[in-house]
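With one protein chain withheld, the remaining protein chains of the complex are depicted in position.
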Amino acid sequence: MTRKLQLHEDRLFPADPGARAIARRLYALVRDLPILSPHGHTDPQWFSRNAPFGNATELLLAPDHYLYRMLYSQGIALADLGVPSREGPSKADPRAAWRLFAANQHLFRGTPSALWLDYVFAKVFGFDVRLDAQTADRYFDEIGAKLATPEFLPRALFERFNIEVIATTESPIDTLDHHHEIARSGWRGRVITAYRPDAVIDPEHESFRTALDQFSEITGEDTYSWSGYLKAHRKRRAQFAAAGATSTDHGHITAATADLSTAEAERLFSRVTTGNFSAADAELFRAAMLVEMARMSLDDGLVMQIHPGAFRNHNRWVFDHFGRDKGADVPHPTEYVRALKPLLDRYGNDPRLSVILFTLDETTYSRELAPLAGHYPVLKLGPSWWFHDSPEGMLRFREYTTETAGFYNTVGFNDDTRAFLSIPARHDLARRMDCVWLARLVSEHRISEEDAAEVAADLAYRLPKQAYKL
Amino acid sequence: MTRKLQLHEDRLFPADPGARAIARRLYALVRDLPILSPHGHTDPQWFSRNAPFGNATELLLAPDHYLYRMLYSQGIALADLGVPSREGPSKADPRAAWRLFAANQHLFRGTPSALWLDYVFAKVFGFDVRLDAQTADRYFDEIGAKLATPEFLPRALFERFNIEVIATTESPIDTLDHHHEIARSGWRGRVITAYRPDAVIDPEHESFRTALDQFSEITGEDTYSWSGYLKAHRKRRAQFAAAGATSTDHGHITAATADLSTAEAERLFSRVTTGNFSAADAELFRAAMLVEMARMSLDDGLVMQIHPGAFRNHNRWVFDHFGRDKGADVPHPTEYVRALKPLLDRYGNDPRLSVILFTLDETTYSRELAPLAGHYPVLKLGPSWWFHDSPEGMLRFREYTTETAGFYNTVGFNDDTRAFLSIPARHDLARRMDCVWLARLVSEHRISEEDAAEVAADLAYRLPKQAYKL
Partner (left out) sequence: MTRKLQLHEDRLFPADPGARAIARRLYALVRDLPILSPHGHTDPQWFSRNAPFGNATELLLAPDHYLYRMLYSQGIALADLGVPSREGPSKADPRAAWRLFAANQHLFRGTPSALWLDYVFAKVFGFDVRLDAQTADRYFDEIGAKLATPEFLPRALFERFNIEVIATTESPIDTLDHHHEIARSGWRGRVITAYRPDAVIDPEHESFRTALDQFSEITGEDTYSWSGYLKAHRKRRAQFAAAGATSTDHGHITAATADLSTAEAERLFSRVTTGNFSAADAELFRAAMLVEMARMSLDDGLVMQIHPGAFRNHNRWVFDHFGRDKGADVPHPTEYVRALKPLLDRYGNDPRLSVILFTLDETTYSRELAPLAGHYPVLKLGPSWWFHDSPEGMLRFREYTTETAGFYNTVGFNDDTRAFLSIPARHDLARRMDCVWLARLVSEHRISEEDAAEVAADLAYRLPKQAYKL
């Protein structure tokens, strides 16, 4: 017996009828606003080539580490789920992988993945029965058939999703060809890039030296001299800005910043580029580069995003066999107050700079981030991120930051996803949760409904537009 | 004037009528399931001898550090409460101690102790007035009288409580005589042991050397050679397994693990056993032993429980006068991501291993534990523990872990108690709180009630049975 799939109109809203009615009214005001996606990981090639997506497994399961990490945690082999390994594409039969996924839907109960998937299945694909072992084939077939139609081409979905602008993320050694192609194509969808220089900034990245070589090639600068290296950054930042970028993004393991003299920086750069460096040197170099990036932002106006705190590739076996970004990243304690001081001492009061902070360590919301953002003019708080991009995570973000930083030191929602089809689901969830929080404030007479309505629209649209200079 | 004692049918359920109705329906499905108690500290002698318990003070107050720590915090002397000291049993009159306890019930308002006590008083002893200064003697007398009846013998209570299996915790130098006696007795109650080797693993334990000597005696192995020491562990683990054990338990101060070569381990072992070692050596030895224990689990299948993070015997004066486990243990910050890496690098993907993690540091739920358990196949999360074995503690556990680890990387409830009479109260509370959490998800349309019903039963019965191989 199949079970009905239906998205309840009031999903995520509080049980109390009075608070729910308020949430409903607020949500009605923001539900249909265009999507701004200022930080994410979709592939620009989808929009430049506009080729059809493949099958359900290839589109929805194999690239989504939220899904396969959970399945893997219960003993299901990554290889059986269609996840590519270092040896190449998975040899698993996509249909068999999909059945495995379908039969284990109970693992996602209570997780945001379940909410996103239900939305994608119901709203994007029109299913009215739930995915399970019984309906696995029906799902696989129908999704495959729909993906082959013009309505499911990337650009058609982009338009259907009412995306006003989406940012992808590229490395300084990326040619930006896909972005240029989109620009030339005449298609009106706005797909911009973001400058993510980790590969040429982190001396401990396994391909740092190769990346520096490519950085030199693509810029014509001597990226093994400190001044050439900085020039290369400036050049590429300008090219990224020309390709629509309004922001940079930095995914260091800590939030450390350092303000070095040119002489100190040169000596350090020489150590890290000759391979003769300690872990402390590597950390100091990453720290110093955040101040360098801030300095460049004063001139080119790119907004800095700092995403620290992930211990990447924690599972050695998975990293050895499957490579990076395979669901084996784990947050660890992150400190901001001392870490950011050198950057803030230098530029913390400069109106030309804007820095958006993220965290995976929720203890910092009320202890460090809200007090910092509630004081420094250059700082804003990014939304609850990654593991915390979830109903409870979002409520905690508001509960722990609003009283000290207010709403106006936050920047609305980031979907931060490579799962393109889930983008409307994620924005819908974020808008609902902001309305849940606001409805609580209204129902407890902590703000007026009139003010809450303004805040709801600000969070959904105006603040991301302004903070990311879209 | 005495005040009425009554347990409200809807206690702990949310105020909202809709959510409460859901919680009620879910709870009705799990209320009467048998109790699985896979981790605790009851005394096997109770069940082997089946002798009557003593008076109210001796049974309920003097051994319960949750109760006397609170009274002590308000200036009431431990000696007056019947708590034994290093000089022997307390000289306090049990009735006087009970009166002191009765007169200070207000201190427990809002604590789980109050909820457990009310349950014990109402459901186990049948009181219908509240304990206070006025009713102290009536309580003391009635409890004493009931404890002398056959219905209140340990085995009768075990059966009345509907306990399917209970695990006690023994040290490697325990003879397990009580467990053998229970087995021989023909009584059908299932009382199993668990292997808790801290005393022979922690070089900083005050009786480490004595324990090693006894470990040698009981195993016939040379416990002062590394290989003999390991053989002794293997022998005793086998004997524990034969006495029903399905798990080991490790209460180190941190979660540190270390994967040493045999040569390194031998040198370290020689240092810690000759008494010529540093604090760092002691920590490294404990860390290395977790990996050794994991290695043995690959063969004998015992599930590993890791309970780190308690600063034991923090109050020097209380330790000097009253000894260990006197309510003066305090949690401190605990790190898992780096600490567990050596163990996980070695065995984190091995299907033969199962490790259940506990914490006293709630900040690790969403930051470290849920991400680790939501990825590694060997890891599961134990329930909220000790100070957090409480309504709010349980809600926080679910709120902070479910979205990343789901329900199926958790293992149901542990009562972890030496307060035998409170076991039904504790399981009842845990089942109610899981239903509260599920009712919230259902009322907010985040999962269906049908799914929630399945999860409720899984948490109350199926998951502990499976995770602990009962």
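Each chain gets a letter, A and B, in the order it is written, and its residues are counted from 1.
Everything that follows uses one rule, which is that a contact is a pair of C-beta atoms (placed from the backbone, for glycine too) under 8 Å apart; a residue touches a chain by one contact, two chains touch by 3 or more.
Everything numeric here is computed off the predicted structure, so don't read it as measured data.
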item	value
Absent-chain contact - pick from B:24, B:41 or B:69	B:69
Sole residue of A:373, A:419 or A:460 that reaches the chain not shown, by the stated touch rule	A:373
Contact residue for the chain not shown (choose from A:268, A:405, A:419 or A:460)	A:405
Hidden partner chain, residues of chain B it touches	3, 8, 10-17, 69-70, 72-75, 106-112, 114-115, 311, 314-318, 327-333, 360-363, 387-388, 390-393
Positions on chain A contacted by the hidden chain, ascending	14, 16, 18-19, 335, 337-338, 341, 344-345, 348-349, 351, 363, 366-368, 370-377, 379, 399-400, 402-409, 440-441, 443-448, 450-451, 454-455
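By our rule, only the chains that are shown with their structure count from here on.
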item	value
Separation of mean Cα positions, chain B and chain A [Å, integer]	40
